[in-house]
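With one protein chain held back, the other chains of the complex are shown just where they sit.
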Amino acid sequence: MTWWRNISLSRQGTDRLVGGGLGLMAVISASVVFFILIFVCRGALPALREVGLTRLLTDGRWLPASSREPQYGVTAMLAGSLLVTAGAMLLATPLGLLSALFERFYAPRNLGRWYRRVLELLAGVPSVVFGLWGLMVLVPAINRWHPPGQSLLAATLILGLMVLPTLALTASAALESVPAAYFQAASALGMGRAATILGVALPAARTGIGGGALLAAARAIGETMAVVMVCGNIAQIPGSVFDPVRPVTSTIALEMGYATAAHRSVLFATALLLILMVAGPLGLAAFVKTQQKKRTVRHA
Amino acid sequence: MPDPSRHRRTRTADRLLGALCWASALAVVAVFLWLLWDLLSQGLSHLSWSFLTGTVEDAGRGGGIAPVILSTLLILLVCLAVAVPLGVGCATWLSEYQRPDGALAGAITKAVDLLASVPSIVFGLFGMVFFCQVLDLGFSITAGGLTLACMILPIIIRTTLTGLHSAPNELRLGAAALGMTRHSALRHLLIPAAVPGIVVGVTLGISRAMAETAALIFTSGYATRMPSSLSDSGRAMSVHIYDLAMNVPGGAANAAASAAILLAVLTAINFTASKLSDRWHAKAVVTR
Partner (left out) sequence: MNDLSLPSSPGIRQGDASLNPKSQPEPASVISVRGLQLRYGDLVALRDVNLEIPSSQVTAVVGPSGCGKSSFLSCLNRLTDLIPSCRAEGRIRFDDVPDLLHPKVDLLELRRRVGMVFQKPNPFPLSIRRNFELPLREHGVPKDEIPGRMESTLREVGLWKEVADRLNSGAQLLSGGQQQRLCIARALALKPDVILFDEPCSALDPMSSGIVEEHIAALKDRVTVVIVTHNLAQAHRIADRLAVFWVRDGAGTLIEDGPARRVFESPRDPDAALYLRGAKG
């Protein structure tokens, strides 16, 4: 065999070809998200240019299809998204946390495992099924109590139920990674179970739990199906929890099918707002994570 | 030194927190059972062999869901045919051809993470503009499948990466020391080592894709005809449930029946995924 061939491990012909092909695939995969941003921005551009961001935020009402005097106020929809998400988190955070504590500390071993199964199953239920159940069961129930039924309350309950397993499972994972030595130390000091959990386990796991909560919040803001089916879809700032609302996602899902011209572009602009709203909690989660990493590096 | 009042306080706190935990766990299970009961009691009575094999009639109030099942499968097929090779290739390149601290690899990882956080309705918008209009695929199974492929790409990439990272470095060193080329080490040693990860990723991807509705409404559409090719519009299961519940008065029972089927299939898939990843972890521990 010739020795001075102009090749080495990384330069060999086939290796180069395979490497190039895989690199191309990686670049394509990475560019998808940029394509999404570009096309959403492109769709939103006419609205931002002709209607303007100020009008989007200050117009009193949402009458995009009106031919005489269209109004493009998205504030009610933003409020809808934020209210539904806040309500869902308010409901799901304590329940999810207690669920995780139950699974980790209070349930007998086998029962804890079964409970975890239930949570995983619940996490796998498609959002459209949650929505269907809400529409079939929850909305009539609320309607009997306080019409019309399709309401902020219904959306909050369904969405809360939907993000609960995410919260519980991430909290449980965070609690699992608390070093056993902490618990030994707490027992050695004669601390009770509640004191150990509240004073040692939860503080030690707080970054993981917080990260899970932020993830769940991002998911709740971006959720469409479960919400659109039960929220009543009236673009207004609700006066009570029994009033219908209409979050950003529902609006897009309901109107994109027939929207044209300015209306359509405004919908893209709301999609852009949606992306920004989702990026909020996710960015915060990423920031907390890097801070945490820095701290542990400094301690090490 | 014993302090009875302190002791009592500790005991009370323990009991209280315990009661709260039990109560919330019971509440979660109760709601889950309630949901399951409603779906099954409303849906099971409508389930029959002819429901699975019949065509959609009267906007879904009557007939069966055979075209819907077929469309769902075709959409899934397109989605996987694109997402799996692309995702596995991307992960392989990131893990085996790039330094982990390299700038390009870092940027690509960030972009993929970002993609994972895009809400599904935005995928729907993107698919509608890019696949249906720019690429001129129209409302079609192909467009829907491609949209879903974008959506599950991060899942495939992440699990494949985990699989490749779990392949011991001795394999790479050993292969290099024997003068093997990088691609043959990949083909014969590293990709096989990552297969469990890829399989878990594919199952998770399938379950995510089958559960998706918002990304499909504007891409694969609502047509209830039996699809005759990939360029036909086709209605996925989840879209069918949504449409029956929202737009078809009197469609709730068939929606519940479809939901029961979807739930059963998804549960089976998720169960498989968790069993597979359990087995994989157990095996990784044993062989080490």
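Note that the chains take the letters A and B in the order they are written out, and that residue 1 is the start of every chain.
Everything that follows uses one rule, which is that a contact is a pair of C-beta atoms (placed from the backbone, for glycine too) under 8 Å apart; a residue touches a chain by one contact, two chains touch by 3 or more.
Not measured: the values here are computed from a predicted model.
Considering the full assembly, B:Leu171 is the residue among B:Leu40, B:Ala59 or B:Leu171 that touches the omitted chain. The omitted chain makes contact with just one of the residues B:His7, B:Lys110, B:His165 or B:His188: B:His188.
Residues 99, 170-181, 184, 188-189, 193, 287 of subunit B touch the missing chain (whole complex, contact as defined above).
By definition in this document, only the chains that are shown with their structure count from here on.
For subunit B in complex with subunit A, the residues that touch the partner chain are 10-11, 13-14, 16-18, 20-25, 27-29, 31-32, 34-35, 38-39, 42, 85-87, 89-90, 92-94, 97, 107-108, 111-112, 114-115, 117-126, 128-130, 134, 150, 153, 157, 176, 181-183, 186, 207, 210-214, 217-218, 238, 241-242, 245-246, 252, 255-256, 259, 262-263, 266-267, 270, 274. Across the interface of their complex, subunit B is touched by residues 9-10, 12, 14-15, 18-19, 21-23, 25-36, 39-40, 42-43, 94-95, 98-99, 101-103, 105-107, 115, 118-122, 124-133, 135-137, 161, 164, 168, 192-195, 197-198, 218, 221-225, 228-229, 249, 252-253, 256-257, 267-268, 271, 274-275, 278-279, 282 of subunit A.
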